[in-house]
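Below: the structure, in structure tokens.
Some chains have been omitted; the remaining ones sit where they do in the full complex.
To keep things simple, chains are lettered A, B and C as they appear, and every chain counts its residues starting from 1.
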Amino acid sequence: MTNKKRFIAVIGGSQCSAEEAKLAEEVGHELARQDVILICGGLGGVMAAACKGASSQGGTTIGILPGDRRQSANPYVQIPIATNLGEARNVIVIKSAQAVIAIGGSYGTLSEIGHALRSDIPVIGLNTWSLSRNGQPDTSIIPAQNPAEAVRKALSLATK
Amino acid sequence: MTNKKRFIAVIGGSQCSAEEAKLAEEVGHELARQDVILICGGLGGVMAAACKGASSQGGTTIGILPGDRRQSANPYVQIPIATNLGEARNVIVIKSAQAVIAIGGSYGTLSEIGHALRSDIPVIGLNTWSLSRNGQPDTSIIPAQNPAEAVRKALSLATK
Amino acid sequence: MTNKKRFIAVIGGSQCSAEEAKLAEEVGHELARQDVILICGGLGGVMAAACKGASSQGGTTIGILPGDRRQSANPYVQIPIATNLGEARNVIVIKSAQAVIAIGGSYGTLSEIGHALRSDIPVIGLNTWSLSRNGQPDTSIIPAQNPAEAVRKALSLATK
């Protein structure tokens, strides 16, 4: 049954650099190879690249969309969910995942990192935000050197 | 690709009569036979019965949950989405569907019917609410006599 | 302190008849005279008329807006809350009130009635929806003959 499958979120900007897209595509590719369902915000940039990578391996992709039209999903989303909640949909992407892989550094991604850490959902980072508070580094975002390591770390921490 | 598939929502109470459960299970069964993805609120009663019917035919089932735990989904949900939005998640069930089949008559179902009709998403009713305003009947809920007719009508109206 | 004050929601269409607007304005007028804070969806039609009535008596008006711009509130809203949640904001209007007065019959209003009844929040109706299920009338919506009666009934039931 699919409900025994693992769900990992990939978060990142709806616009991204070529390097970030390459990282995202490889993450998606690796998630599908591991039989993991990919959940994301359903739009372009990092999200589309990750879905493309997963789809190329026959993986399942879910897009939690900010708008109210299923058709606004990127073409690699198989399960489009139309929330019409705008950025509040970020919380759903996070809450539905057992771990999160953050790629790159948009402000929407930062909000998702905050929601994940607040909910004790592990966050693995690839070229993403670094945090400090009151001058002290916060090491909650677990760094990965490459997509394979990001997926490996996410799966090892996806215990819920 | 799955994103070319049709999505139909089945709505109804988390507690229901044996007759409603039977209707829901047959609706789920028929949706799966027609290769339609079933979306619902992910809990018990009508929702669980519909998912059970769909699963028995190898169909895909999505549960948009009010809570923040994927594990709160009924055992026939393959794609659990944890929203933590409470009843506001009803809007997502509706917005993600091309048509809605309402079974029985809880107040949560009534709220979903209102959201669907406001968004011009067709509602097919099986033993559900009837509406009138200022003493005039409102015939927006399209009645069906049985599950097969409900599915047939839903698919014929699922144009978006 | 204001937090000891009572909160009553007025719900109804963003477009309405002249008769509905008159009812709404009188409801708002009476709520303000009773020192009740009026909460609504913040837009036009019934919402604007009720806020206008309350404002004319120095009452406080809160608008829970579907969009993300405070400026989209009608001119009689003193406290605009920008949710950007679309129709999901209906749930907030209901949850923040101790009782609800429904005027007229749009589908958005129907969704709010469903949400209120599901949460055991009393609904008083003025020229609004009537409900039946499986052919049996549902009498949960408490009818009122005029605005003063609607406010009186709402306040007597606003126990939470």
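Just a few scattered comments:
We take it that contacts are C-beta pairs under 8 Å (C-beta built on N, C-alpha and C of every residue); 3 or more make two chains touch, one makes a residue touch a chain.
Keep in mind it's a predicted model, so treat the numbers as computed, not measured.
The total count of identical chains across the complete complex in this file is 4, with 3 shown in place.
The rule is short, and it goes like this: only the chains that are shown with their structure count from here on.
Under the stated contact rule, the graph of chain-to-chain touches is complete, every pair of chains being in contact. Where the sister copies subunit B and subunit C meet, the same residue numbers recur on both sides for over half of the interface positions.
Relative orientation of subunit A and subunit C, expressed as the C-alpha superposition rotation angle, is 180° to the nearest 5.
For the pair subunit B and subunit C, the distance between mean C-alpha positions equals 28 Å. In subunit B, the residues touching two or more other chains are 85, 91, 119. The touching residues of subunit C, when paired with subunit A in their complex, are 68, 84-88. If you check the complex, the residues on subunit B that touch subunit C are 85-88, 91, 104-115, 117-119, 127-135, 138, 140. Residues of subunit A that touch subunit B in their complex: 1-3, 7, 37, 55, 60, 62, 64, 68, 70, 73, 75, 77-85, 91-92, 95-96, 98, 119, 160.
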